[in-house]
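One chain of protein is taken out of this complex; the other chains stay put.
Note that the chains are named A, B, C and D in the order they appear, and that numbering of residues resets to 1 at the start of each chain.
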Amino acid sequence: MISILSFGPDEGLREGHAPADLPALLGRADRVVWVDLASPSRAETAILTDVFHFHPLAVEDCTAPRQNPKVEDFKDYLFLLTHGVHPDASVREFKTRPLSLFVGRTYLVSFHREPSRSVQHAMESARHNPKVMSDGPDSILYNVLDYQVDQYLPVLANFEKKIDDVEGRIFTAPTEAVLAEVMDFKKALMRLRRISGHQRDTLLRLVRREFAVIDEKAIFGLRDVADHLVRITDLSDTYREQVSDALAAHLSIVSNRTNEIMRVLTVIATVFIPLTFIVGVYGMNFDHMPELHWRYGYLGVWIVMILVVAAMAWYFRRRGLLGGRW
Amino acid sequence: MISILSFGPDEGLREGHAPADLPALLGRADRVVWVDLASPSRAETAILTDVFHFHPLAVEDCTAPRQNPKVEDFKDYLFLLTHGVHPDASVREFKTRPLSLFVGRTYLVSFHREPSRSVQHAMESARHNPKVMSDGPDSILYNVLDYQVDQYLPVLANFEKKIDDVEGRIFTAPTEAVLAEVMDFKKALMRLRRISGHQRDTLLRLVRREFAVIDEKAIFGLRDVADHLVRITDLSDTYREQVSDALAAHLSIVSNRTNEIMRVLTVIATVFIPLTFIVGVYGMNFDHMPELHWRYGYLGVWIVMILVVAAMAWYFRRRGLLGGRW
Amino acid sequence: MISILSFGPDEGLREGHAPADLPALLGRADRVVWVDLASPSRAETAILTDVFHFHPLAVEDCTAPRQNPKVEDFKDYLFLLTHGVHPDASVREFKTRPLSLFVGRTYLVSFHREPSRSVQHAMESARHNPKVMSDGPDSILYNVLDYQVDQYLPVLANFEKKIDDVEGRIFTAPTEAVLAEVMDFKKALMRLRRISGHQRDTLLRLVRREFAVIDEKAIFGLRDVADHLVRITDLSDTYREQVSDALAAHLSIVSNRTNEIMRVLTVIATVFIPLTFIVGVYGMNFDHMPELHWRYGYLGVWIVMILVVAAMAWYFRRRGLLGGRW
Amino acid sequence: MISILSFGPDEGLREGHAPADLPALLGRADRVVWVDLASPSRAETAILTDVFHFHPLAVEDCTAPRQNPKVEDFKDYLFLLTHGVHPDASVREFKTRPLSLFVGRTYLVSFHREPSRSVQHAMESARHNPKVMSDGPDSILYNVLDYQVDQYLPVLANFEKKIDDVEGRIFTAPTEAVLAEVMDFKKALMRLRRISGHQRDTLLRLVRREFAVIDEKAIFGLRDVADHLVRITDLSDTYREQVSDALAAHLSIVSNRTNEIMRVLTVIATVFIPLTFIVGVYGMNFDHMPELHWRYGYLGVWIVMILVVAAMAWYFRRRGLLGGRW
Partner (left out) sequence: MISILSFGPDEGLREGHAPADLPALLGRADRVVWVDLASPSRAETAILTDVFHFHPLAVEDCTAPRQNPKVEDFKDYLFLLTHGVHPDASVREFKTRPLSLFVGRTYLVSFHREPSRSVQHAMESARHNPKVMSDGPDSILYNVLDYQVDQYLPVLANFEKKIDDVEGRIFTAPTEAVLAEVMDFKKALMRLRRISGHQRDTLLRLVRREFAVIDEKAIFGLRDVADHLVRITDLSDTYREQVSDALAAHLSIVSNRTNEIMRVLTVIATVFIPLTFIVGVYGMNFDHMPELHWRYGYLGVWIVMILVVAAMAWYFRRRGLLGGRW
C-alpha cells in the first residue's frame, strides 16, 4: 500500500496523492513529500526505480531479509536501513523488523514489509503538527527514528525483569529448564546487541554532519536518538555479561548441592558400614567363636559400636564434615 | 525549589533573587548567575524553556530517569548530564543520582530531582570564597564536579573491603549465600563501570578544549576530575575481574571439598564392603560348609580380613588416596 | 587453462583469444580484457610475469597455499587475494578456496587453482550482459566478488541450523560425541571468522576510494559486498560465542545429571544402610541376646525400622533432597 | 628533608644550598637546579607553592595516596606522577611507591614520601658524572626514570619464578592453599598491570615530542624507558592469563582426582554389593530352603559368585572403567 503526504507553504498538508502525481510533486522545490510503502506490491515497489531512480542495490536491500542496520550516501539521497522492535516482543523469540528509509532534499521514502508503528506514529504526528513536515525530510526522519528507538525501552525493561527472575530461580531450583532459558536469553541478547550496535553506529554517522541532507537543526534530535542507542547497546552488553555469570553460577550451585548430598551419604555410609561389618562378624556360624558364648558378649559389641560411632562423630566434626549447614 | 545566586564585580555575591529577576540578571554581561533547581515543581521547571530557551530535548533529558552521563554542545551553552553517588551507598543496592548542568557564558543552571550534596557543597564554597563565582560558570562547574567525584572514593573503598571479605568467606564457607552476594557485587560493579566510564568520557571531552564556554583556567581542575574518573573506571574493571575470579574459585573450592568427602567415603567403603562380604559368607546356613567346623576357622577369617585391610592400605597409600590432608 | 575475453566499443564482446594476442589487446586503451587462469600450467602462469610484468611477490602469493585475504596497491594495478567457499562446504571440514585477482586500468586477471564458481558465474554474466565488461575491470571485479560473497550465505545458514541442532542435543543427550562436534564447530567458526574478517577489511579498503583503479560507480556495488562481509563476520562472532556457551552448558548439564543420580543413590543408601545394620544386629549368634526371645521382638524391630524410615523421609523432605524433580 | 643540587657551566656541581637560595638559583638561566623533597615536612612542602608557584592541584596530587601514573602539562613545567617498586617486593603484598616530578626549563623537583632508590641513584650519578645535570632537567628525569624502571625487572623475574612454582604445585597437590595463592597472584598482577599500563602511557606521551621541556636528545633515553614499560605491561598480561589458566587447571585436576576416586569406589562396590546380597540369601533362616541341604550348595554359591565377578570384570574392561591408570 502506498500513502503519499505532501506539504507546501501555501497549501499545507495534503494527503491521498496517487503515485502518478509523484513526478509533479517532486518537481517542486517548495514541497516536502513523504511516500510510505507498506508491504508494497511488486508494481508499487517499482516506483523506487522508475520514479525515484534509486540505486538498484539500495532497492534490493529494502527487500533483503536479514541485513544489518546501515546508512549509505548516494550523493542526492541517503539510504538508511534500520530495525524496529515490537514492544511486546517475547524474549525467547526476540525479532526485529526492518524499515528502510530514503532521505532526499525534498522527500522521504519509507519502505517496510510488515506494519511499522514508528511510521504510523510519525504520520499521526505529521497530521496534527505541520512542523513535522515543514521542517523537511530530516525532521520526518527524526520523528520516525525517535519513536522507533522508544519501542526498544519496554523490551529492555522486560529483559531486565526476566533476567532477575531467572537469576532468582537459579538459586531456588537450578534445573536444566532454567539453563535452557538462560541460553535462549543469551541468544536474544546477542541479536539485540548486534542490531543495536549497528543502528547506533548508523545514527552516530548521521549526527557527525557527514551528510548534506541532514540539517543542523535535525542533528540535535538525532543525537538524542543516538544517545538512546548507546544506552541500549551498553545495557545489552551488561545483560549479556549478567547472563554469562548466571550460567557460571548455575554450575557452582549444582556443584554445591552435589557436595551437600555427598556429605549426607558419606556420613551415613561411613558410620553404618563398619557397624554392619561388626554385626556381620557375630552372625558367622563357626563352631568355635568364643565371644558368642561370653556372658556380656552382646553388651560388649554394643559398647564397641557406640565407641566407633563416637570416634567417627569426633573425626567428622574435626574435619568440618558436619559443620556448615549440616 | 529554586535558588538563585549572582555575582558582580561591583556588588559581590547576592542571593535570594526571585525567578522573575532572571531575565534582567542574565542580560548583564558582567554578572555570573547560578540557578539551582532542586526537585523543582512543574512551574519552576518551565523557566528552562521560557527564560533560558534551552533545547526541549535537553530539558527532557533532565527529567528522564536513566540516561547515561553525557555532554552536549548547543553552541550558546553546554548541557551536561552527570551521576553522583551517595557515599553511604550500600553495595547490594548501588544507585546513582543524576544531576543535570547547563553551562552558559554567564550562567550555570543545575537541576536535580533528589537532594545533591555536590551542589550544596559548591554553594557553600561560593558563599565563603568569592573566587568560585567570579571565575565564571566553568569554575562553579569544576567545584560541583570535583565534589561529586570525591563522593565516589568512599564507595570504592567500601567495595574493596567487601570484596576482600567475600573472598575470605569463599575459602572458609563456600555457601550459596556467598555466591548470591558475589553475583550482586558483579551487578553493582557493572553499573558503576558503565556510569563512571561515560562520566569519564564526558570529562575527557570537556578538557579537550572542545567547548568554547570552558576556559583555559578551568581545564586544569577538570583534568583532575577526569583523572579521578579514569582511576574509578580502572578500579571497577579490576574489581569486576576479581569478582569473576571469586566465582571461579568458589567452584574450585566446592569441587575440592567434594573430592575430600569422596575420599573419606571411598576409603571406608572399599575397606569394609569386602570385609562384610567375607563375614557374610560364613553367615550362610549351608549344611555342608567345612570351614565352619575347622578348629581355627574363625581365627583364619580374622587373619584373612587383616591381610585384606593391609593390602588395601598399601594400595591406597601408593595411589595417594590417603596422602594430602587425609 | 587460460580464457581470454575482450570488449571494445566497436567490436563488442569477443572470446577465444590466444595468449599470444594479449600484448596487442592490452596495448589498446579502448578495450577491456579479462584473462582467467584456471588451474594454469607452469607455462600459462608465466604470462603473469612475462606479459603483465606483475611483481614477483604478488605472483608468488597466487600460488601460496594459505595466505589471508588482502589487497595490495602496485600503482598500475591492484592485487587482491580473496577466499571463496563451496556452498555445500560441510561444517566439519570447512575449507575456503583462494582466488587471486589483478585489476588494472583496462584489464582484470583472475587466477585460481581450483574451479571457481564466482569466476564462472561472472563470465556467464559478461556473455549475456555487455555492461559487465564495458563498465571496466572494476565492474568485472564487483561481479566476481558479489557472487563470491553470496556463496557464504548458505554456508552460514547451514552453520546456524547445525548449531541449533547441537544445542538441542546437548540438552537431550550430553555425550562426548556432541562435545567433539562442538569443538569442530568452534574450529570451523574461528577459521571462517579469520578469513571473513580479512576479506571484510580488504573490501572496506577498496570502497574507501583509496585506489585509483576503482571507479566511483563501482564503489556502490563493492560497498554492498563489504556490508555482506561485515554481516558474515558479525555472525561468525555470534556463533562462536553461542558455541562457547554450548560448551559451558554441556558441563552444567552433565553436573546436573550427576547431581540427580547422586540424589537417588543417597536416598536409597541412607535409608537402607541403617536398616541393614539393624537386621544385622539380630542376625548375630550370641548366646545371650534377650531381645531375640521377646514375644514381640520381631514386631518391635519392624516398628523401629519404620520409625527410622519415617524420620529420614521427614529429614530429606525438609532438606529438599526429595524436592524438585525427585 | 630537602636536598638542592645546582650545576652551572662556570661553577660545576654544587650541593647544600639552603631553600632560601632557591629564588636566586632559579633566576639564572644558565644554572640547572634539582630540588629533592624526601618525606618533607609541611613547611618544606610549602616551597612548591611559595617558590615554584606550582598549580595547587598538582601539589595536591603529590600527597594523594593512590593516584595512577600520569603526566600533565602546565605550560611552564611538566608534572609527572610515577610509581616505583621495591625490588624485593613480595608477590603477596605487592606495593608501589609514588614519586612525583616537576620538570621545568632549568629545574627538576622530585617529591616522595618514602625513600626513593631511583632518586638516590640518580643523585649519585649526578655527583660522579657532570653530564647528568649539564644536559638539563630532562636528562635528570631520564636518569631517575631509567633506574626506576630497572627496579621492576627483578620483581617480574620473581613473579615468573613463583608462577612456575605454583603451577607445579597445582599438579602435585591441588589444595585450597594453592588456590588462595593463585588468587593473591592475580590481584598483584592486576595491580602491576594497571600501574605499569598508565606509566607506559605516560612515557609514550613524553617521547611523542608533545612537551616543550623535553629535548630531542632526551627522547632517545626516554624511548628506551618506554620500551621497558611496554614489555612489563605485556608480561603482566601474559602472567595474568597464565594465572587464570592455572585457576582453570586446578578445577580440572580436582575433578580428575574425584573421577579416579569414584572409579575405585565404583569398582569395589559394584563387585561386592551383589556378592554380599548372594551370601545374605543363604544366611536366611527359612525352614524350607532346599539349596541349603544340597550336597554341593556351598560350592555352587562360590561358583556363581566367581562367575558374577568375571562378568563384571569383563564389563568394566569393555567400558574402560579399569582402563587408564587403574
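Note that in this section a residue touches a chain if its C-beta (ideal position, glycine included) is under 8 Å from a C-beta of that chain, and two chains touch if they have at least 3 such contacts.
Since the structure is predicted, the reported quantities are computational estimates derived from the model, not experimental observations.
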When the whole complex is taken into account, which chains on show are touched by the absent chain? C, D
Quick one: which of C:R42, C:H128 or C:R295 touches the chain that's been left out? C:R295
The one residue from C:A38, C:L153 or C:L179 touching the chain left out of view is C:L179
Of the listed residues C:E44, C:D61 or C:D237, which contacts the missing chain in the full complex? C:D61
Residue by residue, what part of subunit D touches the chain that was omitted? 167, 171, 220-221, 223-224, 227, 230-231, 234, 238, 241-242, 245-246, 248-249, 251-253, 255-256, 258-259, 262-263, 265-266, 269-270, 273-274, 276-277, 280-281, 283-289, 319, 321, 324-325
So which bits of subunit C touch the chain we can't see? 55, 57, 60-61, 66-68, 70, 72, 74, 173-176, 179-180, 183, 186-187, 190-191, 194, 244, 247-248, 250-251, 254-255, 257-258, 260-262, 264-265, 268-269, 272-273, 275-276, 279-280, 282-285, 289, 291-293, 295-298, 301
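In this text, only the chains that are shown with their structure count from here on.
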Over half of interface residue numbers shared between subunit A and subunit C means same, under half means different, so which is it? different
Per mean C-alpha coordinates, the chain lying farthest from subunit B is C
Per the C-alpha means, the centres of subunit A and subunit C lie apart by a whole-Å value of 24
Would you pick out the residues of subunit D that each touch at least 2 other chains? 283
Check the chains against each other and report every pair that touches. A-B, A-C, B-D
